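What you see is the complex with one protein chain gone and the rest in place.
Order of writing sets the chain letters: A, B, C and D. Residues in each chain are counted from 1.
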Amino acid sequence: AGKDSADLVIAGSTTVQPIVTRAAEVYSKEHPDTSIGVEGGGSGTGIRMVGEGSVAVGASSRELSSEEKRAHPDLTVNTIAIDCIAIVVNPSNNLSNSSLSLAEVRDIFSGKITNYKELGGPDRRIVLVEREDGSGTRSMFESMVMNNTDVSDAALQKPASGAIRFTVSGNENAIGYLGIGYLDGSIKPIAVNGVLPSEESVRAKSYPLSRDLYLITKGKPSGLAGEFIDYLLSDAGQDIVKEEGFIRLE
Amino acid sequence: MKKLFDQERVVGAALMVFSITALVILLLIMLFILDGGLPLFNKVSVSDFLLGDKWVPAKGLFGASQFIVAALLVTFGAILLSVPLGISCAVFLAEIAPGWAKRIVRPAIELLAGIPSIIYGVFALIIIVSLVRVTFNVATGETILAASIVLAIMILPIIISISQDSIESVPRLYKEGSYALGATDWQTIHRVLVPAAGPGIVAGIILAMGRAIGETMAVVLVIGNVEKMPAGLLDPGETLTSAILLEMGEAVVKSTHYNALFCLGLVPFILVLFMSVLSSRLTTKNKARFA
Amino acid sequence: MLSKNADRLAKIWLWLSALVIILVLLSVLGYVFINGIGAISVSFLLDMPQNNWREGGIYPAIVGSLIVVFVALAFAAPVGVGTAMYLTEFRTEGLVTRIIRTSSDALNAVPSIVFGLFGLSLFVFYLGDYTGGPSLLSAGLTLGFMILPTIIRTSEVAMRNVPYAERMESFGMGASKLQTIRNIVLPGAVPGIATGLILSIGRAVGETAPIIFMVALNPTIPKSLFGSGNTLTTQLYYLSMEGISMKVAFGTALTLMLVILTLNAITRVFKKRLSRNLRRC
Amino acid sequence: MDSKNKIEVKDLNLWYADKQALKDNNLHIKERKVTALIGPSGCGKSTFVRCINRMNDLIDGVRITGSILLDNKNIYDKDVDVVALRKRVGMVFQRPNPFPMSIFDNIAYGPRIHGIKDKDSLRKIVEESLVGAALWDEVSDRLGTNALDLSGGQQQRLCIARSLAVKPEVILFDEPCSALDPIATGKIEDLIHELRKKYTIVIVTHNMQQAARVSDFTGFFLLGKLLEFGKTRDIFENPKKKETEDYITGRFG
Partner (left out) sequence: MDSKNKIEVKDLNLWYADKQALKDNNLHIKERKVTALIGPSGCGKSTFVRCINRMNDLIDGVRITGSILLDNKNIYDKDVDVVALRKRVGMVFQRPNPFPMSIFDNIAYGPRIHGIKDKDSLRKIVEESLVGAALWDEVSDRLGTNALDLSGGQQQRLCIARSLAVKPEVILFDEPCSALDPIATGKIEDLIHELRKKYTIVIVTHNMQQAARVSDFTGFFLLGKLLEFGKTRDIFENPKKKETEDYITGRFG
C-alpha cells in the first residue's frame, strides 16, 4: 500500500471523493510512475486509517472530533476546497420559486412544519430527506441550520448526496439538502434568506451554508502525499475542484 | 511401507488444522464484535439500548428498539409474501409440473438465488418503490413494505428448494395410499404430502427468515431509513443492518457511536444463529422420521 | 363434483405461482438488461474510467473483482475441501465432527454486514500492517471467510455421495487411505466440489456489504494484493448512491449479471455430469 | 356357484418404457369371489393388479393396450373418471403404508375426501371399518394415537380398514401378508373370508398354501403372461400346464 514511495492511498469521506479521484486521474497521467488509489469508508474510517498509518491521506468533510484529536494528536488538517449546502426540492415544487428564512428551514426539518400548505403551497405532506448520523454534510447542516434543535425523526436518511438527489428528483413531496456539487437539472435549490447558493454568493458570504473539505495527513504532508496536496492547491487542482461543482479556495 | 502410514498421519493432522479454521473464525467474529460492542454498556444500559427508541448519537442516545421492530416487521412481511408463493411453487415442481416446465422453472429459481443483492436493491429502488407509492398513494414509497417485497423475492429460492426437497422425500407409499382411496391430486397434496413434509418446510422458512434478518444491501436502498418506530408496513423504517451500513463509515472509530453500531450487529448475529440451530434441529428430526 | 373443481382451481393456482416467479425473474433480468445494454461494449469492459466514471470503462472494477475472488478462493477452497475431507475420511462421527459442522453452519448464518464489521476490525485495523489496510487482500479474505461454510457443505456432500462400497473395494485391494482418497473419492467428488466452488465464486462476486468499508470507488489498478482497488459491486453501490452516472451503474450491473449467468451455466454442465455419474453407480 | 363377471380383462399388454411387463392377458374376475394370483417374483402380478385401479397411470413411461371392463364399462376409456374408479376399486399394498396421522384420521381420510364432514357419520364409518378389518378391539381405546406406532400386522389391517371405509366394490390385495407373522396372517385370511360376502376380491400372494386356503379362483402368471386360470381346486389338484405344476410343487423359482 502506501509503503512504496510511488504509491499513495487516500481513504475516507465520499463527499471529497469526486475531487480526489479526478485529481488523481489527472495527476497520474502527468506522473506515470505514480499510482494513487482512492477508497471510501467515510470520514471516520478515513481519519482512523491515517491515524493508524494504514493509509497516508484521509479525506474528511468534517473537522476532527475532540476524541480523534486526543487519539491522534499528530494529524494535520489540510483544507482543499469549499463545499456549500443547498436546500433542494423537486422541480415541480413551486417552493423553488420562493425564498425561505433559516428559521423556516429549521422548522421544516425539525418537523414543526409538516405540510406545504403551511408555507403557502398545496396541501401535501412534506417528506424530509437527510444524510445519515455521523455524516459530515449532516453535522454541518445541523450546526449551521438546526441550532440545537433535532432533525425530525421522520426524515428519510440517505447514505450519500447522490441518493438524496435521486429521492428528491423522484418525489414531488420531498425536500432535502446536499453539497452544491450535486446540483443538476433534476432538482432545484431554494433561496435561503433570498440568496441562491452559488460560488459568488458563498464567496460574498451572503449564502449562509458553507463548509471546508479536508485532506488529513500525519504530521506535515510530505513525499507523494505532499506533492499531491500541493497539486490540489495549485491552479490546475482548483480548476478540478470547480469542475466537480465545488468552490475554489481563495 | 511403514512410511505410507506416516504420510497419512501428516495429512490427517494438516486437515485437522484446516477443519478447526471454521471454529476459529467463528470465535474471532464473536470476539471482535463483542470487543467492538461491549464498551457501549459502560455508557448506556442494556435495557436502554434494547428498549429505547431514540437514536441520536450526537446526544449519546442509543435506543435501538425501532431498528429491531423494523427488522422484524420487514422479515415478517417478506415471509408473509413469499411463503404461500414459495410453497405453491415447490408443490408445483414436485408434483404437478411436466418435464418441460420443470426444466424452465428450476433454473429460473437458481438464477433468482444467484442475482447479487445490490442488483435487487437497485431494481427495487426504482421499480418497487414507485410501485408502492402509486399503489398505496403514500408520501414516499420507501417503506417497510417495499423492503419486504424485495426480501420476499430474495428468499423465495430458499423456501422453494427446501420445500421441494422435503415434499419429494415424502415416501411414495403415502401418495399411492391416498390415490388408491380415490383422492384427487389436490387432496393428496394438501392432506398428505404437505403435512408430511411439514417439518422440512418449516425448517426452510426459518432459514429464510434468518437470511431476511441478515440482508443489508437490498434493504438499505428501499426502506427509507427513518429512525422512528414504524407504525405499520406502509411506514418507512430502518433495520439493524441498514443502520450499520449507513453509519459505520462516518462514525468516529472507538467512540460510543462506533460501539453502539457493533451492538446493532450483535443482535442479528444472535437472532440468526438461533434460527439456524432451530432449522437444523427440524431437518434432522424430519430425516429421522422418514428413515 | 366439488372435489373436482377444487382440484382444477388448485392446479391453476399452482401453475400461476410458477408463472409469477418466472415473471419476477424476467422483470429483474429485463430491467437490468434494457438499462445496461446501451453502456456495455468491449471498450467499456477494458478501458480505464475517465472523468470520474462519467466516461471510459470499468476495467479496474473487473480486475478488482477477479483479484478479490481469487484471494477468497485461494483461502476458502483448500481449507473448505480439506475440512470436508477431514470430516468424511479421517473422522468418525462424534463430538469433533459435530463441533466442526456446527461452527460451519453457524458461520453460514452470520449476516453479511457482520462480516463487514469483523473484516474491518480484523484486517484493516488489527492486522493492517500486514494486509495493507483497506486492500484487496483484506476484502478477499473477508469474502473467503464468508464462503467457507458453503464450500465445506457442498464438498462434504460430494464426498459422501461417493459410494462407501467403492472405498471398501479399494481398501480390500490393499490401497492406503491416501491412495483411496486420491484415486476413488476425489475423482468421484470432483463435479460436486466444482459445483460448490462455482456457487461460492458467484456469491463472492456478488457480495457488497462485507467489503463496503474497505473497497469503494477507485480508478487505479492495484500493483499488488496489498493495494487498494475497486470491485463491480462496490462500484455499483457508489455509482448509484452518489448518482455519478446511472448509465455506467447499469453497465456495471449488467456486467455483474452476465458473470452470474455464465457461472450459473457452468454449474449446470457440472450438475449434469454429476447426475450422470450418480445414475451409473 | 357361477356368478356374474365383475371384471373382464381383454388382451391386456403393458410396457414400462421399452420393457414389456404384461403380454396379452385375458381373464374374468367373478363378483363376490376371491381370485388369487400367483407366480414367481417379477412375473408381473403387482403390475397386473395395479392396472385394475389404474395406479400404473402414476408411473412415468407406462403404456397400456387392451381393455379392462368393470361392470361392462372399459376403465381405460377416455371419459372415465380415474378418481371415481379408484373409489370403487380399493387397494391394499404389499407394505402397509398408514399416513403419518392418527388412527382415526387414517380411516376417516377416504370418507372425508369424498365429502363426508359430519362427525357422527365419520365416527360410525371408522368403527364399522375397524370392526370389519378385525382391528377394533385392539385399537378402540386409542384412536387418537399415531398410526405409525402400530405393529406391522396392525398397520396392515389398518390399511384394509382404510380401504373398507370408502365402501369399494372391489378390493385388490397385493401380498397383504408378506410382512406378517403366522398369527397375523391367519387373522387376515379370516378377514378375507368375511369380506368376500360383500366384496369382489383379488389377492396376489407368494404363498401357495394361502392361495389354496382363501381363494375361489387362481391365476398363474409367468413372465408377464397369465399361463393358467381356473377354479382354485382344479389349479392345485390338476394343473394343465407343466410349468404350473412345477411352480406349485416348489420345483421352480
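Quick note on the criterion: a residue touches a chain if its C-beta (ideal position, glycine included) is under 8 Å from a C-beta of that chain, and two chains touch if they have at least 3 such contacts.
Computed from a predicted structure; not experimentally measured.
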Study note, to complete from the structure: Where chain C meets the left-out chain, the residues are 92-93, 163, 165-166, 168-176, 179, 183-184, 187-188, 277, 280-281
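Here is the rule we go by: only the chains that are shown with their structure count from here on.
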Revision key, fill the gap. At the largest C-alpha centroid distance from chain B we find chain D
Practice item. Go through B-D and A-B and name the pair with more C-beta contacts between its chains. Key: A-B
Review point. Just how far, in Å, is the C-alpha centre of chain B from the one of chain A?
Key: 35
Check your understanding: If you average the CA atoms of chain C and of chain D, how many Å lie between those two points?
Key -> 53
**Study point:** Shared interface positions of chain D, touching two or more other chains
**Key:** 83, 113-114
**Study point:** Multi-partner residues of chain A (each touching 2 or more other chains)
**Key:** 14, 40-42, 45, 48, 158-159, 166
Practice item. Go through the chains and record each pair that touches. Key: A-B, A-C, B-C, B-D, C-D
